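Questions regarding the structure given below will be posed in turn.
All protein chains but one are shown at their positions in the complex.
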Amino acid sequence: MNTDNQTLLRVENLVKHFPIYRGVIRRKVGAVRAVDDVSFEIKQGETLGLVGESGCGKTTTGRTILRLYEPTSGHVYFKGQDLAHLKPEEMRKARKDIQIIFQDPYASLNPRMTVREIIGEPMLAFGIASGKEIDDRVAELLDLVSLDHNYASRYPHEFSGGQRQRIGVARALAMKPSFIVCDEPISALDVSIQAQIVNLLEDLQRELNLTYLFIAHDLSMVRHISDRVAVMYLGIIVELANRKDVYVNPLHPYTQALLSSIPVADPQFYEEHQRIVLEGDVPSPANPPSGCRFRTRCPIADEHCAEVQPALREITPGHFVACLKVTPIDDQEEVIN
Amino acid sequence: MTNYIIRRLLLVPVLLAGVTLIIFGMLQLLGPVERSALYVVDFPKNEKQIDAVIKRYGLDDPFFVQYWRWLVGVQRPDTQGNIVRDGGILYGDFGYSRTASQEVIDIIKNRFPNTLDLALWTIFPMLSVGIWMGVKAAVNQNKFFDQAARIYSIIGTSFPTFVFGLLLLMLLYANNQWFLPGKMSDWVSILIYSGEFKQYTHLLSIDALLNLRLDIFWDALRHMIMPIITLSYISWATFVRVTRSSMLETLRMDYVITARSKGLKEADVINKHARPNAMLPVVTMMGGSIVGLLGGVVITETVFNYPGIGKAAADAAAQLDVVTILGLAIFTGLILIISNLVVDILYAFIDPRVRLS
Amino acid sequence: MTNQLLNVRGLETQFNTPEGIVHAVNGVSFSLDEGETLGVVGESGCGKSVTMLSCLKLVPMPPGKIVAGHAFFKGEDMLTMDNDEIRKVRGAQISMIFQDPMTSLNPVMSIGKQMAEPLMLHLGITKEQARNRSIELLEMVGIPQAADRLKDYPHQYSGGMRQRVMIAMALSCMPQILIADEPTTALDVTIQAQIVDLVKRLREELGMAIIWITHDLGVVASIANRVSVMYGGFIIEEAPVKDLYAEPLHPYTIGLLNSLPKINREERQRLYSINGMPPMLFKKPKVCPFAPRCEFVKDHCWQENPVLESYGRDGHRVACWVDVTSGRER
Partner (left out) sequence: MTEMTTIPTGDNLLLDEAKSDRKIGWLEEFLGPDNYRIVTGLFKTPASIIGFILIFIFILVAILAPIIAPPVGNDPMKIPRDGFSGEPQAPGSPWKKNVPEIPFWYEPLTGNKEWVHLLGTAQGQYDIFYGIVWGTRTAFRTGVIVVIATVLIGVILGSTAAYYGGWVDNLIMRITDIFMTLPYIMMALIFSSVLTPILGRSLLPPMIAMITFGWMGYARIIRSDILSIKERDFVLAAKASGVRSGRILFKHVLPNAIFPTLVLASLGIGDVVLGFAALSFLGIGTEIGYADWGQVLSFARNWITSLNRYWYIVVYPGLTLTLFVMGWNLVGDAMRDVLDPRMRGKS
């Protein structure tokens, strides 16, 4: 899908900490380190999949990029602007081009507004259309997401989950953005509806030349839709590579275990494969382990892993891994010698 | 939990300061002559005396200066040259009640035990019966008991206490003198004045039991039963409603189904699993209902002519004796701050999520 | 039929809602043999959970109501049992675990107490014995320092650990059937894998039969011997697990399987998707409930609701008027 190799979005050292207030006078005693120094870039027209378990910071990453949460530090360069440091009004204007689709189609639509108002609101906000124009554009958008445009005067509660998610997509498309954060857009939907939405997103990407950050915990769906995939664990990216590299040749032990845990709809598979089952739970992001954050569950960790926090390094071209045990081929030789 | 309790304790001075500020703010609406009752017994009669009082007690000083003086009082040498203190609510001097011709603190000392006597007999039936009815109504949702409880709770919350009290008086006193208004019969008060009757707690009903005088206990009860019913029915009504809705919500919870799936008896499912959880919101409401109770005594004691602090407040208010009534209010506020603290700490003990945090 | 544990016939359950009666289960029949694991698959609202809750009379009544049917457990109809009789079955012979381990444990009761309840009730043992047994059970499901953790409350456990507690509690009286109602849906994939492995291991050790309710065709493939697919309050297909995945016969099952992205497939391909939405069952369907979404739909499908009949290989039953291989009516 990479028609253009230009970088559209570059995230540099993004950090988002949520302070924890405890004690008698509610002073700050620490922070949930939801996103802890994350860097990646997304090229024009591609889809970057962001996967990880709940609490790994993937949703926070998406929302911090959009400044729905104020970043603690770091930069988000989008078309040359650093979104993280824009003034509020500049940021508001920048939202024209960068949009989000939410996970819960029930919570993300204002129950007191009609479909027309919901989808038309961004146009009103930017004052680019009025009255009849908005109606026409809403109808056009509804057609685009395969909803009957006669539905425009209805309220969200009259729709099913899948239909509501289509309304959410239409709202995101209203200002013709070039970049959309898809924040677990299918995980609240039934299996038979998920495919409809994924197909819709793919069709739209092709027709409108969109760029996606696709956040999900469903690894097989991410594999299906993404060009490149980033795997997050406890607020950091542990592996980032082409879809194929991640799924066929995963290098980080966490990625390997995660892939191995995916349920496969094929009983034959389970007779032929032995799964890697990780022990224990994900530690609290308020108090992550020292050194490598994965070491407490890692099958190959040693003492060294507790001391050094591994950086995300390029192992083979385009394949980044944050693990002390995985070293680039050149370095490996040095280690052996 | 230590943190929680410390936080809760730290709130006490804040509440105290707030309550005293509100009340002192009201006091400031009065003229200096009325306010002088905070410090002196005698009513200043002429201009000269008024000016002297204003000067001595700084009744025209800035607000916070006066507030501080109100809290700690005024030190002055008396005729013998000893240093004495006038006023100062922190020292328990709430001022002088000119309508009752005694110190406000003495009114409290005399009357509060009577109110407490009433309140104790009200709170325990209120909690047990109200909660029992609410749980039973929820378990039998939409059946007869539930409908009856709901109708009761609507009528209960709609019936004004003073109308209810007057009706009780009409039926149980004016008609046949089964129960009596007031505090005690004359022969009991004579007995108390004679000193034959030992007052251990100053709560008449309890003292009667401690003296093993069932006749006096019965007399106390005859006087208290109508106010108790009047104070109770409205709190029952609210407790039934809150317990019922909390219980209904709890009965829909997954862990109730888990409990059933373990094969527990329905009674155990309700008593061991649903009810303890349903009690959490009820406990949070308890603090509020104690506030309501102490408000309720103002009316109830007035209706039944029962000499507690509620009646004292109502009498003072009717005669516009503001210093007295504000002194009583400070005291009531103090009681409520303490009882709310107790309820909050109790809550921490019931809910492990708070206790173990 | 000697080793048949559970035999459900013609079960129908309805819910009274403000909008009208919802026909959640519309005549479901299935059976479960000793030691067997039956997977029940379907989307939300297809009636899979209600079916199992109905068998144990755990559907909240009202608003729920079991209208018809039988649920024979070792020959005895549980639906006609009185409360005391069915209580002896629940927890002791058939036990359940639920989707959300946070809400299915009592938040104000310690884990130890909750564990001890069924033990003392069904096995009639003392508090001390129950405590020791609870420790054994918690160790069996892999909870470290089990003895110390008995006095803890559910909020002090992680999600995966809570589900382990639920499993330990469900298996405490050595039931013959464990009904697992979406037990891994609320969990992360790595934890899900742990739980599935745990249940598999316990199945080997204890030999109980399992009914595993889920919407995830992948999880079922990893654990079930036999699978029932539900739609609109009916079982529409039932087959041994390999047959179902290799040779699905109902258009809905085929659609579901095709709409999943294939993890092992190299090239990117457009996903198959089923049109429309699952039905809202305000009326009991008179015709095939899947007909409005079906690609293979024929006139007959709009006239009559097909019954579940054997077709193809042994034990493969399907409720469809159309032979999907030929595209013609049966």
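Order as written gives the chain letters A, B and C; numbering starts at 1 within each chain.
FYI, a residue touches a chain if its C-beta (ideal position, glycine included) is under 8 Å from a C-beta of that chain, and two chains touch if they have at least 3 such contacts.
Quick caveat: nothing in here was measured; it's all calculated off a predicted structure.
Touching the chain that is not shown, out of C:D181, C:D216 or C:D243: C:D181 (per the contact rule at the top).
Among the residues A:K16, A:K58, A:R116 or A:R171, only A:R171 touches the chain that is left out of the figure. Considering the full assembly, C:P60 is the residue among C:P60, C:P144 or C:G315 that touches the omitted chain. Residue A:P111 is the one among A:G80, A:P111 or A:P317 that touches the chain not shown. Across the entire complex, the residue among C:N7, C:T37, C:S104 or C:S134 in touch with the chain not shown is C:S104.
Counting over the whole complex, chain B has residues 11, 14-15, 18-19, 22-23, 26-27, 29-30, 150, 154-155, 157-163, 166-167, 169-170, 173-175, 181, 245, 249, 252, 254, 257, 288, 291-292, 294-296, 298-299, 302-303, 305, 310, 313-314, 316-318, 320, 322, 325-326, 329, 332-333, 336-337, 340 touching the chain that is not drawn.
For chain A, the residues touching the chain absent from view are 63, 66, 68, 92-93, 95-96, 99-100, 102-104, 106-113, 121-122, 125-126, 153-155, 157-162, 168, 171, 174-175, 190.
Heads up, the rule we're going with is that only the chains that are shown with their structure count from here on.
Every residue of chain C that touches chain A in the complex is listed here, in rising order: 43-44, 158-161, 188-194, 196-197, 215-222, 241-242, 245-246, 255-257, 259-264, 268, 270-275, 277-278.
Residues of chain A touching chain C in their complex: 53-54, 160, 162-163, 190-196, 198-199, 202, 217, 219-221, 223-224, 247, 257-258, 260-270, 275, 277-279, 281-282. Here chain B touches chain C in the complex through residues 142, 252-255, 257-266, 268, 272-273, 276-277, 280, 350-353, 356, going by the rule given at the top.
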